[in-house]
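These notes are about the structure you will find just below.
A single protein chain has been removed from this complex, and every other one stays in its place.
Showing chain A:
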Amino acid sequence: MNLEGLEMVAVLVVLALFVKVLEQFGLFEPVSLEDSVEDEFELSTVCHRPEGLEQLQEQTKFTRKELQVLYRGFKNECPSGIVNEENFKQIYSQFFPQGDSSTYATFLFNAFDTNHDGSVSFEDFVAGLSVILRGTVDDRLNWAFNLYDLNKDGCITKEEMLDIMKSIYDMMGKYTYPALREEAPREHVENFFQKMDRNKDGVVTIEEFIESCQKDENIMRSMQLFDNVI
């Protein structure tokens, strides 16, 4: 009597094994165990080809040779022809090992990505650089204003400026002399508005910005600083 239980168990075991065997031969639903890494090869190679050299030469102020040099560097980092935000942040962070440059890189990315499609192609890249490096001082000031104006509504509010300032201070990292305090960006923003906001309405418009910058010799001089970068 007390063997019946075990007999039943034994018979059940044999039956289960038999079922498993039949399963292996596809008579039941084939149980596939190797499904784990059947990855779909994402056709992530969305290849973007830039316009021809001639058109780029017309659209920007770079010479042919400069465009070639720029393109080679660009393609080296981004063989697919476009940069997305992650890549951009990664590339930019290589230059600032001590701090966290990701926020500022995001702002830069948005400034370069003029059509707001989430990726910067070579044309966008070169168009931005053309303004920064070969444009007139007014063009450059315009570009800087566009960078600061996060929501692109034509005026810089204190909050936008504070975000930008914080991101710049973030790039310094922790080990600075003198030590960074919490209020440092805010105070810097206050100074900025003190200087730029003529009519004291709490926002800086493009005219105020350009006017104030043109009055400051330091700023005007520093705008020319990076002309020989390429």
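FYI, contacts are C-beta pairs under 8 Å (C-beta built on N, C-alpha and C of every residue); 3 or more make two chains touch, one makes a residue touch a chain; residues count from 1.
In this text, contacts and distances are computed from a predicted model.
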Omitted chain per UniProt, picking from "NEDD8-activating enzyme E1 catalytic subunit", "DNA-directed RNA polymerase III subunit RPC3", "Potassium voltage-gated channel subfamily D member 3" or "Proteasome subunit beta", is "Potassium voltage-gated channel subfamily D member 3"
Among listed residues A:E58, A:D117, A:D138 or A:D216, the absent chain is touched only by A:D216
If the missing chain were put back, which residues of chain A would it touch? 1-6, 9, 17-18, 20-21, 23-25, 31, 33-34, 37, 39, 41, 43, 45, 47, 49-50, 52-53, 65, 67-68, 71-72, 75, 79-81, 95-98, 144, 147, 165, 168-169, 171-188, 190-192, 194-196, 216-219, 221-223, 225
